[in-house]
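With one protein chain withheld, the remaining protein chains of the complex are depicted in position.
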Amino acid sequence: MASLPPKHRLESSASEASSAGHDEHHYRPGGLMRWVLTTNHKEIGTLYLIFSLTMFLIGGVFALVVRAELFQPGLQLVQPEFFNQMTTMHGLIMVFGAVMPAFVGLANWMVPLQIGAPDMALPRLNNFSFWLLPIAFTLMLSTLFMPGGAPNFGWTFYAPLSTTYAPPSTTFFILSLHIAGISSILGAINIIATILNLRAPGMRLMDMTLFVWTWLITAFLLIAVMPVLAGVVTMMLMDINFGTSFFNAGGGGDPVLFQHLFWFFGHPEVYIMILPAFGIVSVIIPTFARKRLFGYASMVYATASIAILSFLVWAHHMFVVGLPLVAELFFMYSTMLIAVPTGVKVFNWITTLFRGSISFEPAMLFAIAFVVLFTIGGFSGLMLAISPADFQYHDTYFVVAHFHYVLVPGAVFSIMAGVYYWLPKWTGHYPHLRLSQWHFWLSMIGVNLTFFPMHFSGLAGMPRRIPDYSLQFADFNMLSSIGAFMFGFSQLLFVVIVIMCVRGGKKAPAKAWDGAEDLEWTVPSPAPLHTFEHPPQYRPVEH
Amino acid sequence: MTDVVEDRSPQVRRTVVKTLVVLAGMFGFAFALVPLYDVFCQVTGLNGKTSTSAQTLVHEEVDTERTVTMQFVTRGSAGLPWKLEAHSRQVRVHPGQSTEVYFTFRNLGDQALVARAVPSVTPSPASLHLRKLACFCFDNQRLAPGESFEAPLVFQLTRDLPEEIKTVTLVYTLYPQDQGPDVAVATVADGAPGSDKGRRPASGEDPGGEA
Amino acid sequence: MRMRHVWMTAGTLFAGLGGHLQASDWNMPVGVTDVSREVYSLHMTIFWICVIIGVVVFGAMFYSLFRYRHSQGAKAAKFHEHTTVEVIWTALPLLILVGMAVPATATLKKMYDASDADLDVMVTGQQWRWHYSYLGEDVDFTSNLATPREQISGESEKGENYLLEVDEPLVLPVGKKVRLLLTADDVIHSWWVPELAVKQDAVPGFVNENWVRINEPGIYRGQCAELCGKDHGFMPVVVEAVEQEQFDTWLAERKAAAAQEAQGVDREWTMDELMERGEQVYGSICASCHQADGSGLPPAFPALAGNQALLDEPERHLDTVVNGVSGTAMPAFRTTLNPVEIAAVITYERNAWGNETGEVTQPADIADMLSE
Partner (left out) sequence: MWKTIKSVLAAFFGVQRESRRQEDFTTGKASSFIVVGILMGVLFVVILIVIATLAAG
């Protein structure tokens, strides 16, 4: 392997006799109750990841219902009202049930390992915040069986369609969002408390890996915007059940206020779903390029810069709602500026590759695909920022293509990259190489076949969220549907690979990848239940 | 967990308390955004809402050089068998001049109902320069079955109305309101013109709308 | 057959886009207004800028991936920062963005200047149709989807303008500045015609304005662009642009037709006449929610066939149709349907699908009620 300077050195602190309280802590119930009551960050991380994968598959089934209906023009399989429920549930489940919990799961597993902490700072809270999620999403999915059906107003639930004109199940939807929101907030508090207080002695903030950094910033974003979401849905609840008029023009309210509030939460939310992805890719690329991350400091600053800008751009989701000219210009300029720090990140990843020593393990394949396809999503994002052009793009499949490019080959690919990267650490086995490669290429082709044609159908004039379309969009929709089924079914392969990897496979050493330099690779593979019980002494690289 | 976590628990507690404070602050902030949005709209004319209470006349010289077309559009809404009509569809006014126009409310249904005419102005920046000295839109209206009445709107477009605005459209949409005790205007006793903020039974004549 | 279609589609795409497809099938239309042309050129400019940046960035990336393969014995270099390079690649995008913002600002300012219009049209969105009212002309009408239900359900061949055709298009004169005032009755809708580069939300209780000056006569089709409930996908916009003289003729004809329809109010209508007219009105207005067979989609859209409340309370039935129901998708048809249509549809609903009340509602009674 390429000879690298040791990035840091660990000195095990002198072993100490374990105290009585220590022993007590190690008492564990067996069987199912072990998982229900666990306070161990690794087990909770696993629970989060399993939950997320389940939601990913359920949300995926909803997406396939949508794509099946859109395979051909005309109504064949479902009626419009059910179609709307499917698009809505797909969005809600994927955003709040799949992507966010997956990142929290990865954080649970990897943040303590990467900063040399024995566990999360608040282990019991950690257990609680996980178990809120199944409750929230059982409630949300149960709305499908309620009279009047599930929420059908899109994952952005614009008032008054989601208040005055909403199905009766909306109250349960609001409750489930509240619960999921509390779970996210508690998770974020835990992560902040862990990162700020439990770093190994000698590890300063600027010594942390990019994954930990991006999660720290993400957690602050969560703390800042999840309460706003809670506020918005509370106002909806009051409009629906208590006769207030926050969003009802007839009572002196304003439906557009809903959109301002929603996107004040919603835009930072978008970055909540992509910043940890930046972090994962920023630890994977250096590993498989066997070269230090280029511009570490700039990466941290760019992350912070994106997070701050995310609070100043929300109204670019509302360019056609009738904003005054000055507001339109302000949000156009601020949105365009986001391209700068985002560009810095992409350039840094590529320069990290430049003159490296690159190998293409499955994790690296997903990370490379992330960089390319996320950048394509970034380009369409830049086009969408140009307000006059957005008058044509807005609410068309061009937008659908854009945000799926940043969320599927963006966020989802980064999660898969992270799973392939850390599976040896979690299970002690390497994932099956051939099958992983198959999974990558099928996903890669499927995802592009699904979402690339959407750029064209959108530009040609196909609005989003329609169950049926005019004939000129037929060809592109057929391609998208074929791609969607290809992508969807290849994820079953992913499930198989993960199960196989848990049960066996090629044994992995503590340092599973020869370019991997972070702290987690110093503990054995699979990582024992308790790691870093005595804090390692961290020695930073000399800069 | 181990000594480490326990050792650092005061620090952890401090971090948690700080984040909880931020959290509570942000939840409050979300609700504070509602009045803030209203204030912001009033300052910038963001959403074309007009003032919800009577404003005073700004005494300024009438700008006879400029003429602005003031259009009135009235709309009903579902569940309300009422009709609102502007006596004149549009008037030409000079900035600075105060003008009175009349509207007729009519309840075509067989039930006494309460409703309010909710205004919206376009282009929205014009709402900053439209001063309503008297308007039926400040209060809820109650109408007995078959009743009708005329109500005036007295307004002024201030002289600092931007040059490029030559047409201002004022749209009133009738919305049914809860029949609560907060109804400001009771049904007018017949034949009391001028009472009750200028409400009077409909006469059919149109003294206000000189086109 | 289906498979062949798939292969043909794939073939068309991969044999080079634009071979069989027209540009308008996969790119933004240039459109028929000055503004739409500017928007198109902005779109293409930013697109090509992205393509150039993409080629450079991905070029560098794939070069690195290929050139520095571990399997080829590449040894990793040690550098990990370079301030000058970083400053350059931060500053350069900034300059490109400023270059992009300048023309975008100019176009945006044009789009926002709706002053000095020759004609004002009020556009009202309603679940799920558009209502147009020519301000000051006493002409207003509702524009409904004209595609037959059988085409949607696949029982008959889909027409050329499937889902993009309406019973009455918005007719506008070419070369004239038309100001559009947009609002909605129930939820937020969005009025969009790609070839005019106009997309504007119609917000209930608020009025937005936009404008259009069409350069070429023709028929331009669009759709509602904001999710507005069940039939969001079945709410097309069709604009027919004609020369000024033709427009004047059309306007005069509209007014005459309205007068003629008003005359029909006074005469006595027979049951058969009302049923025939009622079926037509029901089909274009009511069937999307209450279904062609009156079975509805409970609980949101109640059934009308065998509906005991409807059969027992003719007054309430009438009131519901005329004034709508607050807070539901049932709009007030007082302004969108004329007395003949209201009388016909009520008669139809009270006598179709086994609702055999035998009751006839006369247009004259409706007219009396409306002008009360």
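Chains here go by letter, A, B and C, matching the order in which they are written, and residues are numbered from 1 within each.
To be clear about the criterion, contacts are C-beta pairs under 8 Å (C-beta built on N, C-alpha and C of every residue); 3 or more make two chains touch, one makes a residue touch a chain.
All values reported here derive from a predicted model rather than from experimental measurement.
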Original post:
Touched by the hidden chain, which of the shown chains?
Top reply: A, C
**OP:** Among A:Ser52, A:Gln72 or A:Ser298, choose the residue that contacts the chain missing from this document, as touch is defined above.
**Re:** A:Ser298
**OP:** Pick out which of C:Glu81, C:Glu168, C:Glu261 or C:Glu279 touches the chain that's been left out of the picture.
**Re:** C:Glu81
Subject >> Contacting the left-out chain in the complete assembly, out of C:Thr45, C:Thr105 or C:Asn307 >> reply: C:Thr105
**OP:** Could I get the residues of chain C that touch the absent chain, sorted low to high?
**Re:** 81, 83, 86-87, 90, 105, 109
Original post:
So that we can see where the missing chain sits, which residues of chain A does it touch?
Top reply: 204-206, 295, 297-298, 301-302, 304-305, 308, 312, 325-327, 329-330, 333-334, 340-341, 344, 543
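Definition applied: only the chains that are shown with their structure count from here on.
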**OP:** Tell me which chain's centre, taken as the mean of its C-alpha atoms, is farthest from chain A.
**Re:** B
Subject >> Rounded Å distance between chain B and chain C, as computed from the means of their C-alpha atoms >> reply: 29
Original post:
If you average the Cα atoms of chain A and of chain B to get two centres, how far apart are those centres in Å?
Top reply: 43
**OP:** Express in whole angstrom the distance between the two chain centres, defined as the mean CA positions of chain A and chain C.
**Re:** 34
**OP:** Would you pick out the residues of chain B that each touch at least 2 other chains?
**Re:** 47-49, 77, 118, 120, 173, 175-176
Original post:
Considering chain A alone, which of its residues make contact with at least two other chains?
Top reply: 249-250, 254, 256, 322
Original post:
Can you name the residues of chain B that touch chain A in the complex?
Top reply: 1-5, 8, 11-12, 15-16, 19-20, 22-24, 26-27, 29-31, 33-34, 37, 41, 44-49, 52, 77, 116, 118, 120, 124-125, 173, 175-178
**OP:** Would you tell me which residues of chain A are touching chain B in their complex?
**Re:** 19, 22, 25, 39, 117-119, 121-123, 185, 188-189, 192-193, 196-198, 223-225, 227-228, 230-232, 235, 243, 246, 249-252, 254, 256-257, 260-261, 264, 322-324, 326-327, 530, 532-535
Subject >> Interface residues, chain C side, partner chain B - complex >> reply: 113-117, 120, 122, 124, 135-136, 179, 181, 183, 185-186, 204-209, 319, 322-328, 330-332, 334-335, 369-370, 372
